[in-house]
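With one protein chain removed, the remaining protein chains of the complex are shown where they sit.
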Amino acid sequence: MKPAPFDYYAPTTVEQALAHLAEHGDEAKVLAGGQSLVPMMNFRLVQPSVLVDLNPIPDLAFIQPDENGGLRIGALTRHYQVEVDPLVAVRMPLLHEAVPKIGYPQIRRRGTMGGSLCHADPSAELVAVSVALNGRFRLRSPKGERWIPAQDFFIGLFTTVLQPDELLVEVALPPLPARTGGSFMEVARRRHDFALVGVAAVVSLDGKGVCRQVRMVFLSAGDRPMEARRAADVLMGQAPTPEAIRAAAEIAASDDIDPSSDIHATAEFRRHLAKVLARRALDQACRRAAEKK
Amino acid sequence: MTKTLIGKRVLRNEDPRLLTGQAQFVDDVEIPGLLHAAFLRSDHAHARLLGMDVSAARQRPGVVAVFTAEDMGDDWQPGPPLVSPPPTAKDVLFYSRRQVPLVKDKVRHAGEAMAVVIAESRYIAEDAVEDIVVDLEPLETVVDLEKALQPGSPLVHDDLESNLAAHLSQKKGDYETARRQADLVLKRRIVIDRGAAAAMENRGIVADWDEKSQHLTVWDTTQAPIPIRNGLAARLGLSENQVRVIAPFIGGGFGPKMMMFYAEEMVIPWAAMKLKRPIKWIEDRRENFYATTQERGQIHDVEIALSRDGHILGLKDVFLHDTGAYDPYGLTIPLNTQCHAMGGYDIKNYSTDVSVVFTNKTLVTPVRGAGRPQGIYIIERLLDIASKELGIDAVEIRKRNLIPADAFPYKHGIIDQAFSPLILDSGNYWPVMQKALEMIGYEKFVRDEQPRLRKEGRHVGIAITPFIESTGVGPYEGARVTVEASGRIHVATGVGTQGQGHFTSFAQVVAQQLGVAVSDVRIVSGDTAEFHWGTGTFASRGAVVAGNAIHAAASIVRRKVLELASKELQTPQDELELEGGMVRVADIPDKSISLGELAARANPLRGAVEPGTEPGLEATSYFGPRYGATAFGTHAMILEIDPETMMIEIKRYVTVEDCGTVLNPLILEGQIHGGVSLGIGNAYYEKLHFDENGQLLNASFADYLIPSATEMPRIEVGHMETRSPLNELGTKGVGEAGTIPVPALFAQAVENALADRELEILETPLSPNRLYELWSQKEAR
Partner (left out) sequence: MRKLFDLALTVNGTRHEQAVEPRTLLSDFLRHDLGLTGTHVGCEHGVCGACTVLLDGEPVRSCLLFAVQAHGHSVTTVEGLGAIDQLHPVQEAFRQAHGVQCGFCTPGILTTVVAFLEGNPDPSEEEIREALSGNLCRCTGYQHIVDAVRLAAQTSKTAHEQPAR
């Protein structure tokens, strides 16, 4: 399975990359990790006539603390770098928990945060996690730049608000509030397959142990990351008892997601798994939150 | 004096080459001027080919030729029938329809080859494939086995009256009478679905026609180089001596590489002769899912009749077998199913009826297991159900029915895949099962651990599954053993090798006879220039049939060595020993002569040679067993399942094998481990999903799920040895043993783990989704 021919550019600055994109528009595809794009090219499912390789650009990969206690991650940062970074483990444990579940070890050496987010596969771990963590994405174009909240970035199956002449260059993750716990869980056929269903849950408790903020986002449960708003509403202001969590999980599965059927799982089974995972993840997130000061 | 090498864990001769990337596989072959092929394949599963326009493809720069069925003219012929229906069986109905080189009138399965592009590179060839314009008229597809046989169904082969490819009934004893005498009759429908062999190396072929010497050399990822050589010679109008087929290192066979002739094997050598340029075609993974054969699809309506105390009085099986679009492989797989549906049990009344059905899907030919797993699945499921209905322990009911040790050779009488009446040559079944029970701690688990785990709310199940495996079938294999002047031994045999360690296990057999180091025995296999007669590796027969031919040839060479050495050393033969590459006189160590020196003396440049002797120290022998030896084994497993997600974890996995004399335990274990991994795939991960239009929905490794290292348990392997009386080495085959009982084992374990809902599993492969459905259908007790 060999790819169709293309013209290749290897810019060394973001400006050069943007210039190529502006020139070629829809004919061009951006190459980052290539772990999703190149298989599709080998299958000839996509046949871009121009490939703009971002890998040579030096300052697009970084993991930096921001002064508020959050993190700023460059778009070309490899999953492996995120996986082993001590700052991520401390400041964003949910991300630290989710990244090892991305594909296989070799995939994580090349795959990038920006690539995964822009590919916008609803079964991608980072897609759901970026929404659960209230991430914001910095997009640059020849015209300037803009920041988009993660939840507004993903608008459909493999579809984002990114324009043909825009590049995602950075992800900003705000600091977690006090007494916040997270939990990432997924169910996959083999350990490293795409999740049948997955969930990223983040819960913040107040001084009395009542849920002050709840955010739960599902992967593989719709055509984009599915935020369980109704479930969150049910749990807000409640003590995280097993009954309250169970009720929230039920609502999440019945009202907040829109899973489809494929050869690996039916929509019904996905809903069932979503309910189970929501319950387990909320439980774990609440426990972890309670352990924090 | 020589330590026995048979049964030793000798390290493999072939490993250094494989480990350093120096071993030659077919795609590693490079020839000056090599061209590359890509095939245009049908997207439709069933369609009439109305026309094709290849002109644009022909004009693409870098394209040397484009061929269609029309271009092949009179050279276009379907492949030969590989296996005819058994002449020994009665009332066999068989309609032989074989695969074609390139589609001429009608596409019969998705992925069928319609045209071939030959170009300077595979990249350009694939570009040119996209240039071809095809006019296909889609037809209604035949996918469901039962619908395929209904009147009015579309026909896969228009010249037949129906989609029935074959029919065969076999009987032993009198089932109907047995049924009337039964205390319990169980009837069930069991559905088994397709899986792929999915060797890591896809298929490939390089064909090089030398116009000046009028000689064709072909490198092919085949398990059967000699039949390919013979068939190619016949098809291309050449003498067998003008054709050399080489199966170099092969990256896994598992059955489908035994199939011949694939379309590509018919087209590429033909094209090479036509263009007088060497051509290479390497299958890619997507093609492999469509164009390489698959197996396992069957639907069974079974019935078992038992007495109150659990004795099987009779078994009846009426089943449909999916052969895909063509049936070159005869009745091999369904015959294996028929012969294994009785398991290792003493069943005196048996009626089995198979209808083989054409469908618009990829061809079906043996994949490791080859019909045996289906047979074992049936009998083991029925016994599990019977055990519950009769209130007899699952182990006990099996023990009561196993063929006793004094009943061998046990004659079933029905015809097997080698056309002989099925005879189980030898065995000692119950002790094997007992050993498996001991190894897994069955009794203690059921009595103590499982109740404790259940109290904790955990769902952990245990299962045990005995099984037979027919192996080592004929017709024959041959080998030539030669002592060279260097003192090293050269062995040639016709069977190829795809990782089973033949280079080493066969060397052990020779080293044993001739007293040399295993590393001093060089095995050449898979090259028709080296050895002219043979069939191939299939049906777990390599070690048995080729191994015994090698043993026989080595024994003759040993005799020649002793005769000549006796003359040279002027010592009676019975005072001579072979050790360390020397022949020495026992008790007089300096009175010796090396094998190499003897070989030189056996082939003098001057002097008279006694009439009746042959030059050199060499022998060629053939071995054909009277019938195939039957091995026996038992697998046991402890499995935990999360009933909310239906995710599993295998806690323990035990196998006990009785395959007669073991040549190399290290290699044997490797075979078992690998077989179990395919079995686990067949049980819980691997299923080829065809939709109602005959489209394969999971034609990639992302969606066709082969177990990886994180899904596989550690496997504990136990041995017992009941020598086979059918060959001098006493061996039985074991190559497929790992796969055979696993789906049945899984079903039993899952039912046992989820015992609170009394599931009855009658299908394989399973999946979490499917288990969830079955679970949801049942109320908790």
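We just call them A and B in the order they show up, numbering each chain from 1.
Please note the rule applied: a residue touches a chain if its C-beta (ideal position, glycine included) is under 8 Å from a C-beta of that chain, and two chains touch if they have at least 3 such contacts.
Note that the structure is a prediction, hence the values are computed from the model and not measured.
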Just to verify: which one of B:Ala529, B:Ile556 or B:Met712 makes contact with the chain not shown?
B:Met712
With respect to the chain omitted from the figure, which of B:Gly252, B:Gly297 or B:Gly581 is a touching residue?
B:Gly252
Residue, one of B:Ile312, B:Ala507, B:Ile667 or B:Leu696, that touches the chain absent here
B:Ile667
Where A:Leu51, A:Val214 or A:Ala231 are the choices, the one touching the absent chain is A:Leu51
Sole touch to the unshown chain from A:Gln16, A:Asn42, A:Gln238 or A:Thr266: residue A:Asn42
Just the residue numbers, please: which parts of subunit A touch the chain that's not shown?
1-8, 10, 31, 34-35, 38-39, 42-43, 51, 53, 55, 80, 103-107, 109-110, 190-192
Absent-chain interface as seen on subunit B, which is shown
11-12, 14-25, 27-28, 30, 61, 123, 197-202, 249-252, 254, 284-285, 498-501, 666-667, 669-670, 672-678, 700-702, 706, 708-710, 712, 714-715, 738
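One rule holds in what follows: only the chains that are shown with their structure count from here on.
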Whole-Å gap between the CA centroids of subunit A and subunit B:
44
Looking at the complex, which residues from subunit B come into contact with subunit A?
122-123, 126-127, 130, 284-286, 644-645, 647, 685, 689, 697-698, 700, 702-703, 705, 707-708, 710-711, 767-769, 772-773
Would you tell me which residues of subunit A are touching subunit B in their complex?
1-2, 4-5, 39, 43-44, 187, 189-194, 196, 263-266, 269, 272-273, 276
